[in-house]
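Let's turn to chain A:
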Amino acid sequence: MDERKVGSLRLTLDFSQPLYEQILAQMRSLIARGAIDVGEKIPSVREMAHELKINPNTVMHAYQELERDGLTEKRRGQGTFVTESVTQIRHFKERLAFDYSDQFLDKMHSLGFRWTEIQSFLTTTREKKGER
Partner candidate 1 sequence: MQPGLKSVFVPLVRHEFYRKRGRRRQWMNRQWRLTYLLFFLMITLVLTTYFSLSYKIQLNYIWYVFFGLPWAIFGLTISRIVREWRGETVGWWLTLPCSRQTLISAKFAASFMMSILIALAVYVLILLFGGYAALISASLSLKDFGSFAESGLWFFFLDICSFPLAIAFGLLYGTLAQTKWRPAIPLFWIIWSLGWSIGGSLGWIRPDPSIQLSFTMILTVLISWTISWLLLVLTAWLLEKKLDL
Partner candidate 2 sequence: MSEQIISAKGLTKRYGGKTAVENLTLNVEKGRVLGMLGANGAGKSTFFRMIVGLVQPDDGHLEVLGKEPGWRTNAEIAYLPDRARWYGDYTTKQSIEWGARFLPGFDSEEAARLRDIMRLPMDLKAGEMSKGQEARLMLILCMARRVPLVILDEPFSGIDGSSREHIMDVLIDALSEKQQTLLISTHEIYEAEGLFDRVVFLDQGRVALSGDAESLRGQYGSIDALSRKLYREGEK
């Protein structure tokens, strides 16, 4: 695992996993939790490829996906920026949150837990991990 800095961002790259997915997932969460501000410029494909030492096409594919998510937008001649629209980011976060919850519930249900049990699991886990 390699931690690399791209501008002010920190990305971790693990060459034993598909790179495209790693970049996409990390950029999504950086934008979603506000580590990159609304309307802020994100590193160019070229810069990202240089810092990560990877094929620019891989970065480009991840960036295209971010655009499809509605998280970023290209401005002609200026680069790619995080969307100005807070609602869009919130929508994306909510969509992702639904996905994660859905997956989580599916897994718990497949183990045969009921909602009350699941709730108590969540409470205990949160207490163990400490509030974040």
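The candidate set was assembled so that all candidates are chains of the complex that A comes from, given by their letters.
The rule we apply is simple: contacts are C-beta pairs under 8 Å (C-beta built on N, C-alpha and C of every residue); 3 or more make two chains touch, one makes a residue touch a chain; residues count from 1.
Worth saying up front: this structure is predicted, and the values here are computed from it rather than measured.
Enquirer: Here chain A stands alone, and the other chains of its complex are listed as 1 or 2; which of them touches it?
Expert: Among 1 or 2, contact with chain A goes to 2.
Enquirer: Which residues of chain A touch candidate 2 in the complex?
Expert: Residues of chain A touching candidate 2: 13, 15-20, 45-46, 49-50, 52-58.
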